[in-house]
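So the structure is just underneath, and the comments pick up after that.
The complex is shown incomplete by one protein chain, all other protein chains being positioned as in the whole.
Order of writing sets the chain letters: A and B. Residues in each chain are counted from 1.
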Amino acid sequence: MSALSALGTLGRKKPPGQKKDNVAAYLFLTPWLLGLFVITIGPMIASLYLAFTDYNLIQAPQWTGLENFTRMLSDERLHNSLKVTFTYVLVSVPIQLAVALLLAVVLDRGVRGMAFYRSVFYLPSLLGSSVAIAILWKQIFGTDGLLNQLITPLGFAGKGWISDPSTALGTLVVLNVWTFGAPMVIFLAGLRQIPAMYYEAASVDGAGPLRRFFSITMPLLTPIIFFNLVLQIIHAFQSFTQAFVVSGGTGGPSDSTMFYTLYLYDRGFGNFDMGYASAMAWFLLVIIGVFTAANFVASKYWVFYDD
Amino acid sequence: MRPLPRLTAPPRRRVRALAAVAMAAALLATSACGGDSGGGGGDSAGEEVTLRFNWWGSDTRHKITQQVIDSFQKENPNIKVKGEFGEWAGYWDKLATTVAANDAPDVIQMDEKYLREYADRGALLDLKKAEGLDTAKFEPDTLGAGEFDGGLYGLNAGINAFTIVANPAVFKAAGVAIPDDTTWTWDDYARISAEISRKLNGKGWGTAAYGANDASLNMWARQRGESLFTEDGKLGVSKDKLAEFYTNLLALQASKATPSPEFTSQDMTAPLDQNGMATGKLAMAFSWSNQLNALSKASGQQLKLLRLPSVTGKASENGAYYKGSMFWSISSRSKHPKEAAKFVNYLANSAAAGNLLLAERGVPPNTEIRAAVTPKLQPADAASAAFIQAIAKELGKPSPPPPVGGGQVEKIIQRYTTEVLFGRLSPADAAQKFIDEINGELK
Partner (left out) sequence: MTTETLPRSVPATRATTPVWRRVRPALTHVALAAAAVVMLYPVIWMVVSSLRPGNEIFREPGILVRDLRIENYRLGWNALTEPFTRYLLNSAAVVLGAIVGNLVSCSMAAYAFARLNFTGKKFWFAIMLVTIMLPIHVVIVPQYILFSQAGWINTFLPLIVPKLLATDAFFVFLMVQFIRGIPRELDEAARIDGCGKGGVFLRVILPLMVPALATTTIFTFIWTWNDFFSQLIYLTDPKMYTVPVALRAFVDATASTSWGSLFAMSVVSLVPVFLAFLLGQRFLIKGIATTGIK
């Protein structure tokens, strides 16, 4: 524990006194508060209001009370979309973060050509939601795709990975994991912020690389791991573009990639039912809110702040 | 969380309440139909008027349409037309948003799927009442596609018919003759398709599966005395006919006339130039007549249009109808309806526009323009124009456009077709669920 005791020399002192910096704080917050009240809050409240109405975008909204929410209870496609979304979140987020962290740690050590690898690993994330992704994915996972060409000579039976309802979601998980660039960059930036003196102190104490990783890197990186976890979960719940692009907007085959937001969009813009879509959006907000709150509560036990 | 000091709470609550009221008021104000369009009128000659004109399509269409705009502006120096274009999905999101904000373009390229969606809610102008728009050169069958409730809400911009596209090269490779489409039945179709698949032995298939869009079901129903939607906006197809539709599809799959379910499901959402017909894997596929040119280009073959098979072997009983490939509509909230009508009239009836557009949006519905333009068409477009002409005597009654909420039917039918082909639902169950779901969507 001597490496950690080195940290102890910095200590976690309380900020001096309990004096408030209200004036300074609100000055620093002014742009954000302006944006919040002028741009963000209004539309959010409007969408909350619309959640209790029948609104077809063309005619004025009609107040319907809780009807949209009661309809959600019996909407089988909505329940299916929740199942699809939860599966996606629970499978793809941990894998993506683990891959991103692993590569960030490997790349952070003075590997020669690190800048090159870093750029290459980020490339897929640059492609973003480009239409090219949809075509590429079919070229890889389609019936005549690259994957089938690779595995059939090995004796495996090829299949239409994208077009079979039982495997289509899997290809989207792969797509999400493959674009791990963003969390990787954030991890890298975080690793770079760990003061070198901690490692020096640790090596003086004779700690090996694994030991250094678990007693310095990990604890000091926890705020960033936490950030990535919270944001990737939110992001995965709101996942839309990849499924939209790959399935051509249908969420198919057979609703197997019908993410919650895709269904929400389908109701709002496809079916002119913006009232129902708004109700769905606020329900999603509650779900994400619960996950985020749980994350924050849990963070008290594992996230280490240097303040 | 620390409780907020009492004093600061009420003002904040008031601000939020105000914001909510303001937003709601804005929504109400902008959503009120008709409204303030009466003001300008724009009849005062000499004053410059700007129209906004929206369409979807690909780069070729953007360029050609811009040329039409330029030539219109030359003839009408005090009307300025601002073209806005985009790709299909984004186009509809944007249109919905602008309509919601009372900011819709004046002239709108419209699709059958959304025609009633907008028209029934008062967002589109009745073109019968539009001053200066002449429809005398349109056949009633072509006008009918945009006509309902006594008004004309979309002017046909190109005629389409639902057909089977055949690839003669694949027929030849299989050593099978192309059938006589004026007399063939569904049994002939099934037999020929299975034979082609057998002879190609895995290198290709006889036919694509039907059920990838609403038109195939509509034609199936029309041949059996029903229709997908009725005139009064209800679902018109019965459970029995629907179950039969799917049972027959499964039989086609069992006889290997159609490809694997995975192939079919992939093919359904593939862009036109990447589907099985474009890549030369299929001898026959269901398609709209105006897609012949694009499919021919993509496949590198001179493809051929066939009439759909019928139950009786009589082409006049195969349920064929003219559909609008797309429509011209005018926003009911346009501040310059007269100028907008003038522009639509130019698009539909002027020789100059006809010569530029040719068959880019489908075979021109104006009979005079069609006659003038036909010799200038590329071979594939000329073939689809000839096909449209050839079936003119065999047409059934026009097919009513989908009612409000019916625009989603294509996605729904694709989903149930996939379920049936993968064996996840029986034809009877799929039929019942389909009917329940459509009835839930219709408003």
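Everything below uses one rule, namely that contacts are C-beta pairs under 8 Å (C-beta built on N, C-alpha and C of every residue); 3 or more make two chains touch, one makes a residue touch a chain.
Worth saying up front: this structure is predicted, and the values here are computed from it rather than measured.
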item: Neighbouring displayed chains - absent chain, whole complex; value: A, B
item: Touch with the omitted chain, as defined above, among B:126, B:139, B:188 or B:273; value: B:273
item: Residue among A:25, A:73, A:154 or A:297 touching the omitted chain; value: A:25
item: Contact partner of the left-out chain, one of A:70, A:87 or A:119; value: A:119
item: For chain A, the residues touching the chain missing from this view; value: 10, 13, 15-16, 18-22, 24-26, 28-32, 34-36, 38-40, 42-44, 46-47, 50, 57, 103, 106, 108-113, 115, 117-133, 135-136, 139, 144-146, 149, 178, 182, 185-186, 188-190, 192-197, 199-200, 202-203, 206-209, 212, 220, 223-224, 226-227, 230-231, 234, 238, 240, 248, 261, 264-265, 268-269, 274, 277-278, 281-282, 284-285, 288-289, 292, 305-307
item: Chain B residues that touch the omitted chain in the full complex; value: 1-2, 4-5, 8, 23, 26-27, 30, 52, 56-63, 66, 82-88, 90, 93-94, 96-98, 100-101, 103, 271-274, 278-280, 291, 293-294, 297-298, 300
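By our rule, only the chains that are shown with their structure count from here on.
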item: Distance from the mean Cα position of chain B to that of chain A, given in whole angstrom; value: 37
item: List of chain B residues in touch with chain A within their complex; value: 15-16, 19-20, 22-24, 26-28, 31-33, 89, 92-93, 96-97, 99-100, 117-118, 121-123, 260-266, 268-271, 274, 404-405, 407-408, 411, 414-415, 418-419, 422, 424, 441
item: Partner chain B, residues of chain A touching it in the complex; value: 37, 41-43, 45-46, 48-50, 55-61, 135, 138, 142-143, 159-160, 162-165, 244, 247-250, 252-255, 266, 269-272, 274
